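A single protein chain has been removed from this complex, and every other one stays in its place.
Take a look at chain A:
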Amino acid sequence: MIRGVIIMNDQGKPRLIRFYEFQPVEKQQELVRSIYKILCSRAENVSNFVKVDSLFGPDVRLVYKTFATLYFVFIFDNSENELAMLDLMQVFVETLDKCFSNVCELDIVFNFNKVHTILDEVILGGQVLETSSSEVVMAVEDISKLEKNSNSIIPSIPGWQGR
């Protein structure tokens, strides 16, 4: 299972925090700080996996990758394949890239809700839902359309009947 997804910048400022098991918000902030501490101590061009048993319990690992100024972090346990997680992260970043056409940190900063929407299409309750970025992009576009419609048209009429 995936335990959580974190995006933070190279200053340790969180940009997205999503845990799939309830964590009190203070604990979340603390975890982000400890993860940041681990990540910034690691050199470039080293492996992307870190064991984080001390933070999350036995057999929990994280995989991280830096994209420009951002760290993307996936936390997962032993029912996930390490390399597959790395691939999934790639899918997620690709999707962000497609949704924001050439994503940068500011896009993620100012599109809090949309990034969550995208993530929810990829992972649900810690389970991988979709591994094709184009499928995700389609769903997200649908949702955006729906949101726009519901804001302009009188909301009580369901303007959208499913696919």
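Simple rule for what comes next: a residue touches a chain if its C-beta (ideal position, glycine included) is under 8 Å from a C-beta of that chain, and two chains touch if they have at least 3 such contacts; residues count from 1.
In this text, contacts and distances are computed from a predicted model.
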item: Absent chain [UniProt protein name; select from "UBC core domain-containing protein", "Ribosomal protein S14", "AP-3 complex subunit delta" or "Elongator complex protein 5"]; value: "AP-3 complex subunit delta"
item: Per the touch definition above, residue among A:Phe49, A:Phe67 or A:Phe100 touching the missing chain; value: A:Phe49
item: Positions on chain A contacted by the hidden chain, ascending; value: 1, 14-18, 20, 22, 24-26, 28-29, 42-43, 45-50, 78-79, 81-84, 86-87, 109-110, 112-113, 116-117, 120, 124-125, 127-131, 135, 139, 142-143, 146-147, 149-151, 155-156, 158, 160-163
